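Only one protein chain is missing from this complex, and each of the others stays in its spot.
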Amino acid sequence: MADSHAASALAHQFEDLEQQQEAASLGMWIFLATEVMFFGGLFAGYTIYRNLYEPGFAAGSHMLNVTIGALNTTVLICSSLTMALAVRAAQMGKRNALVSFLILTIALGLAFVLIKLTLEWRHDYVEGFVPGLNFTFAGPNAKSIELFFCFYFLMTGVHALHMVVGVGVLGVLLVQAWKGRFGPDRYNAVETAGLYWHFVDIVWIFLFPLLYLIGGRY
Amino acid sequence: MATAAGDLENRVHYLNADYGIKSWLLTTDHKRIAILYMASITFFFLMGGIAAVLIRIHLIEPNGAIFEPGTYNKLFSMHGIIMVFFFMIPSIPAVLGNFLVPMMIGARDLAFPKINLLSWYIFMVGGILTTYAVIWGGVDTGWTFYTPLSTTYANTNVLSAALGVFVSGFSSILTGLNFVVTIHKMRAPGMTWFRMPLFLWAMYATSIIQILGTPVVAVTLVMVALERLFHVGVFDPAVGGDPILFQHLFWFYSHPAVYIMILPSMGVVSELVTCFAKKRIFGYSFVAFSSVAIAVVSFLVWGHHMFVSGQSVYAGIVFSALSFVVAIPSAIKVFNWTATLYKGSISYQAPMLYALGFIGLFTMGGLTGLFLATLATDTHLHDTYFVVGHFHYIMVGGAVMGYLGGIHFWWPKITGRLYPDGWARLAAAIIFIGFNLTFFPQYMVGYLGMPRRYAIYPPEFQVLNVMSSAGASILAVGYAIPLVYMIWSMRYGPVAGPNPWGAKGLEWETPSPPPTENFEQTPVVTEEAYAYGAREV
Partner (left out) sequence: MWQGFQIRPDQASTIAQGVDYLYYFLTAIDLFFTAVIFLTIFYFALRYRRRSEQEQPQQIEGSLPLEIAWTLIPLGLVVVVFLWGTAVFIRNSRPPAASTEIFVVGKQWMWKLQHPEGVEEINELHVPVNRPIKLTMTSEDVIHDFSVPAFRVKKDVVPGMYTELWFQATKTGSFHLYCDQYCGTNHSLMKGEVIVMEPTDYEQWLSGGIRGGTMAQSGAKLYDQLACITCHGTGKGPSLTGIYGKPVKLTDGTTVVADDAYLRESVLYPSAKIVEGYRPIMPTFKGQVTEEQLLQLIAYIKSLSPQEGKASK
């Protein structure tokens, strides 16, 4: 019989919990498809201009801090690991492990955003690399470098926004996990959130080489 | 037994289950949300329609009867933006789709009712923003926002209009997401994919386009906004951008978008033709697969809007070929609907008149698409009134008539009331006549070379313009009449009962108006769609 802890109580439109969970998963996959198209438009624009303005984009890429970018990449990949472990903990009904892994994932996600804000973007602002705010670079290829930074801030900014939303969602799940709402037969919400988290991670895995590693310096 | 009218009042259904503004504004019932949408899009249709009336009056005179060119430009931009994004795209999916998708599959609601309500609020926010943009100061870039005009040279409310459209896109995405999950996961026992009414296949195909296409135009509008604010050089060549890239990104969505506008109507027509001929659809799987084929191929043809843009000849050839391919599934549907009438038992109530009108007008308008898919003729016809005639035949002669047919068909289910069919048929006839008078001359004046979006035109085009404007006045009358009798029917119309048309479909096996939960018990499906001619149970 169904778990008496009605965390995700059966919504009235569904016949049974299984249908509800399948619907939630499919809904998340479709939502991720729309996200692929959304980021895809940006990637398409970036790729076209990267080909049109190779020297400028390479120069812009060199002005980014690869070390911090790599650090952030590591942070995110670890957070995907902890997220996967959280899902597994939920699957196995291990409440304490689930809570710990969720906290870790949240911490790593916040670390990512903080590193980006304080170490990268603040530096970019100080150096005058922010189009629209204070872009003051005036060497060769200045215009295409400005365009590069436009794409850089737009793409990493939208990505960071998705991270923040993800952290929020995980926060809500954390509270529910603490209250013992998840178990082997009702861990679907954690799994669905995990899907979203992994997707955000994958977007970064594409962003990092495209933004930081072009220009043939490696 | 209580009278039918008493039954309407005594029985609890979704309309009287709860009263008060909160019960409407915070509803998660897909049927109430459908009505919220119906009210909103009717408002936007009136707004866009008033713009159209003003445009046609202005064009009676070659030098423009009323407006300065600057104001005229704002009018046609407003007409396009409001009609495309706030009427056509939501119309059938958000009104009829929301109401019927759960009922047709035997479910109690959509998969995500709260997201459904959210999508209406998002739509309203987008609508309010855009209304502000077009009324207070206006926008004069056309609904197509071509750069660098929109990013750099226009000094009208481009940002707020773009923002309004951007926001409304999410409403479209969420509706599509809801439908796809619902159709995949919540069909009643026995309702296999190939037992679904074709309206559901059409909604499914439409939803795929909404989900995959809308995000691209969303991100494109973000880039336009950024360009306008910061001049970074993404679309403005003066600072290194590529204006043709904008066109590619814009049309990548906006071409599939026109299939968002027509596919649902095609789904409605399948329902109407089968009911009013009392026959199963001829070639069910062909019609079903055609819907999906149209959705898929629609993503491959956007370049046919750009044959004279300066894109390469080879790109033009590829897009032209694919544009012909996308016409074929639509042709298949037209033949199948026509064949459905063969040896049927045909009655001519208003919904059927709209359906038959759709088939004829869509055929003519769709075939004018061939003129535009053909590279050599498109060179001459691009951006002339021929194009305006083409898309209005499909969208007004096609999609709007499909919408009206659907509203007339399911009105008894939605409201529990019947409207006077005589007036309805009269209105349908007036609309048909007014429509053809308005838009057929546009093909002719287009081939003669009259460009579109012209506030002032050479005098030799006046006769055809006056004919078009005369037709528009008739069309306006035709649209006004249903407003009157539909509203009248809500109070004074005869009670409809569960199935006034004798139609097949799960939605007709529940009372009119339906209870909030749609069905007392989850139905079990044992027969094919449109099982007319089966023994009455």
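As written, the chains take the letters A and B, and residue 1 is the first residue of each chain.
Everything below uses one rule, namely that contacts are C-beta pairs under 8 Å (C-beta built on N, C-alpha and C of every residue); 3 or more make two chains touch, one makes a residue touch a chain.
Keep in mind it's a predicted model, so treat the numbers as computed, not measured.
**Q** Of B:16, B:42, B:309 or B:499, which one is in contact with the hidden chain?
**A** Looking across B:16, B:42, B:309 or B:499, the contact with the absent chain belongs to B:309.
**Q** Please pick, from B:184, B:278 or B:425, the residue that touches the omitted chain in the full complex.
**A** B:278
**Q** Kindly state which of the options B:137, B:344, B:420 or B:497 is in contact with the chain not pictured.
**A** Answering carefully, the residue with contact to the hidden chain is B:344.
**Q** Would you mind spotting which of B:327, B:470 or B:525 touches the chain that isn't drawn?
**A** If we include the chain that is not displayed, B:327 is the one touching it.
**Q** Applying the definition given at the start, please give the residues of chain B touching the unseen chain.
**A** On the chain B side, contact with the omitted chain comes from 69-70, 73, 140-142, 144, 146, 148-149, 152-154, 237-238, 240, 242-244, 277-280, 282-286, 308-310, 313, 316-317, 320-321, 324-325, 327-328, 331-332, 334-336, 338-339, 341-348, 356, 359-360, 363-364, 367-368, 370-371, 373-377, 379-380, 382-384, 444, 447-449, 451-458, 460, 463, 532-533.
**Q** Contact with the hidden chain only, please: which chain A residues?
**A** Residues touching the hidden chain, for chain A, are 53-55, 140-141.
FYI, only the chains that are shown with their structure count from here on.
**Q** Provide the C-alpha centroid distance between chain A and chain B, rounded to the nearest whole angstrom.
**A** Distance between chain centres, rounded to whole Å: 35 Å.
**Q** Within the complex, which stretch of chain B touches chain A?
**A** Touching chain A from chain B are residues 102, 107-113, 173, 177, 180-182, 184-186, 211-216, 218-220, 222-223, 226, 229-230, 232-234, 239-242, 245, 249, 517, 522.
**Q** Looking at the complex, which residues from chain A come into contact with chain B?
**A** 11-15, 19, 22-23, 26-27, 30-31, 33-35, 37-42, 44-45, 48-49, 52-53, 131-132, 143-144, 146-147, 150, 154
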